[in-house]
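Note that one protein chain is taken out, while the other chains of the complex remain in position.
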Amino acid sequence: MTRKQKRLSVIGGAMAFLAVASGLVFYALGQKTSYFYMPADLQTASVEPGQRIRLGGLVEKGTVVRGAGTEIAFAVTDQVHSVRVAYSGILPDLFREEQGIVTEGVFRPDGVFVADSVLAKHDENYMPKEVADGLKETGLWQHAQ
Amino acid sequence: MIVEIGHFSLVLAFALSLVQFAVPLAGTRMGEARLVAVAGPSAVAGFALTALSFAVLTAAYVQSDFSVANVWENSHSAKPLLYKVTGVWGNHEGSMLLWVLILAFFGALVAWFGTNLPASLRANVLVVQGLVGAAFLLFILATSNPFARLDPAPLEGRDLNPILQDIGLALHPPLLYLGYVGFSVCFSFAVAALIEGRIDAAWARWVRPWTLAAWVFLTGGIAMGSYWAYYELGWGGWWFWDPVENASFLPWLSGTALLHSAIVMEKRSALKIWTLLLAILTFSLSLLGTFLVRSGVLTSVHAFATDPARGLFILLILVFFIGGSLSLFALRASTLSQGGLFHPVSREGALVLNNLFLTTAAATVLTGTLYPLLVEAVTGDKISVGAPFFNLTFIPLAVPLLLAVPFGPLLAWKRGDLWAVSQRLHAALGCALLAVALVWFFVDGAGVLAALGIGLAAWLMLGALTDLAVKAGVGKERPAVVWRRLKGLSRSIFGTAAAHFGLGLSVLGIVAVTSLEVERIEVMRPGDTVEIAGYTLRFEGLVPHRGPNFTEEQGRFTYFSGGVRAGEIVSSKRLYTARQMPTTEAGIATRGFSQLYVALGDATANDGVVVRAWWKPQVLLIWIGGLVMMAGGTISLLDRRLRVGAPSRRRARPARSAEAPAE
Partner (left out) sequence: MPFWITAALLTLLACLAVLLPLARRRDGAADGADSDLAVYQDQLAELDRDLARGAIDAAEAGEARAEIGRRILKAAGKADVAGARGNGRAGRIVATLAVLAVPLASWGIYAAIGSPNLPAQPLAARLDRNPAENTVFELVARAERHLAANPEDGRGWEVLAPIYHRIGRFDDAATAWGHAIRLLGSTAAREVALGEAVASAAGGTITPEAKAALERALALEPRNLKARFLMAAALAQEGRGDEAAGAFRAILADLPEASPWRATIAKAISDLEGGPQAGSPGGGSDADAGGLISDKDQAEMIGEMVAGLDRRLRENPGDAAGWQRLVRSYVVLRKPDEAADALARGIDALGAGSEAAAGLREFAAGLGVNAKE
């Protein structure tokens, strides 16, 4: 091989490598990302049972029911619509009624959202950003300060 | 009055940083040596003033001076002294001041120890440092002044966010910032080289130790942050692919690439332009990290109070420095002379491969981190890119790189012999395959992936040891000669081996805990037991307890191994009274490198409590590996060659006496 061929093969190898890597990235972006919804969005958007999404909103007052063992059921609301959520496990420290939270999981065919993670934020004043944006859009929440 | 002295010296430091930027720059343009000489003393004085300012703020925290708004917002008189001090950087304003302090410190170090650098290079480096410092000092004074006052002063503070009241997080930001800001020196060197239009031979020698030092700190900062998240958040996870974590991981990836390409540049004068670009990119990613954390544009579990106005200011700084340096690079890079050539199969070739993988990995992580922003800006949809994305893209890039690591140090410069190297690695490969087989057959619950992962870790560690053995001549020489040669090996060789070994340890911990972890969630009442990974965990009951600034319910557990009492675990739910904020304190029992991790949930109706318990096999190795990597970097840093920017003492001395009046 001449020096030029050698250099070309090295550059070609690097290009092929980058192509594979970016293909992987695009595939993963298509498959492995989850959309964020507020309860109101679900009125219009079609979310198939089994499709992974993130659901945000406030924990509706008076809906938190602790079942047998570690089962917990509650409703997530944006003050207009609400969605029932089932979760099993330990809730975050700052999980309370009317606290903004983000849950991640899938819908069961009966319309109950089965969450496998529930996030509340570190800060006691904190409202998750998406939830705050969503509530602001609907005019239901103003910043406390 | 003393508070205002701190405030004033911060303003003065800003004025000096402007001088440090403008005067020497004019000096090098006009060929005025006296103007150039201003760079050093103004950098040193700027550091002294910033340090004074920081000391004053710390004193205000220690004395609970609530007339300082920042102290009132983030401190409390009942807080333990340690957390009063660490509270200084546990908030936005204070942490930005720490950032600038470290920047000024590195600038002063360049001024102190750079006396044997060519004067114009040293001046230009300090010019760039001065400009970065001026931008961030302006940011602090304009949008996040830690010395804003309250009159009349409140009597009690609002306390530091309790989850920040922890020794892990007390040390995490300073280490992380030492890393982030350490790369600013590499950046300044790169920009200085572009301004001058040439790269001196001393350039790489200077950049390498800074890269190494910054990398050591950044590694420590990331490891500390990960360990903190692991035990403090009570979720038992050690890495979440969270935007803020990615923000620190990105400069680490490109910094690691820079570390390796700087070797090629120093030894072989090759890859000059690429190294320059990496130095710029690494600091740009550090700035991006600061921006992401401080602006709150991305949702993160680590996001504390954030403010869009500040975000905009940092964004401007970001655009200015990244855009400016990259434009300068585009304009000037072609004027720099290219260096030596090499064969694809060679040490240089291996390091290029390393760079290719690391930068591609950094690019994928960056894509995943910024993609939600992009989608929201374009379509308005809110999406999240989480662990599944990163696992799918990052791991396929990391695994081939890890497989290749043991080959690198064994290849010769310029033209290597892959076959010969493979033969030297036979023993390591054999042992690694044996490890795969042993794990596969003898460890319960281990799948193919677990066995292969552990084999990969073994391959990395054994490969690092093989490197030392080959260089010491094991198998070729008598033991006495081997010992003598081993002692004679340069520190950077030990450093390399240690860092690669540490990488193997971390991989071992990650694979073990990911694939062999056991989790139980149960409702337990006093006296109940749960079996987990051969241990019996018994819940003894809840006991109320009162700490200095919190009250807590302690869940007391006893655990037994084979029927024998092996120890106690206390896991608690705390309530910090000043902010009425609850936290979970996980209870952790360490067995060797493995841990039994117990977190308490809510009380249930029938007097029970939800308990989440994990068995985390070999989990400590993740962070011990990080420590070993840090040790490797430090050993390398102590190498004689890198300690002196240029050459030997004899040569350095006349240069120093010529520069001495500048001090």
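Order of writing sets the labels: A and B. Residues in every chain begin at 1.
Methods note: a residue touches a chain if its C-beta (ideal position, glycine included) is under 8 Å from a C-beta of that chain, and two chains touch if they have at least 3 such contacts.
Because the structure is predicted, anything quoted here is derived from the model rather than measured.
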Residue among B:S77, B:T514, B:T536 or B:T634 touching the omitted chain: B:S77
Options B:N145, B:N391, B:T536 or B:T558, residue touching the unrepresented chain: B:N145
Touch with the omitted chain, as defined above, among B:L16, B:L131, B:L169 or B:A446: B:L16
Hidden-chain contact residue, picked from the options B:I5, B:L109, B:V474 or B:A631: B:I5
Interface residues of chain B (partner: the chain not displayed): 1-5, 7-9, 11-12, 14-16, 18-19, 22-23, 26-28, 30-38, 40-42, 44-45, 49, 52, 60, 63-67, 77-78, 116-121, 141, 145, 147, 149, 151, 153, 155-156, 196, 198, 200-202, 205, 269, 340, 412-414, 471, 473, 485, 488-489, 577, 641, 646-648, 651-652, 655, 658-659, 661-662
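Methods note: only the chains that are shown with their structure count from here on.
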Intercentroid distance (Cα basis), chain B paired with chain A, Å: 28
Residues of chain B defined as touching chain A within the complex: 161, 163, 234, 296, 299, 301-305, 341, 344, 356, 360, 363-364, 367-368, 371-372, 381-386, 388-389, 392-393, 396-397, 521-523, 573, 579-584, 599-602, 604-605, 610, 612
Contacting residues of chain A [partner chain B, same complex]: 3, 6, 9-10, 14, 17-18, 21, 24-25, 27-29, 31-36, 54, 66, 69-70, 88-91, 93-94, 102, 104, 119, 121-126, 128-130, 133
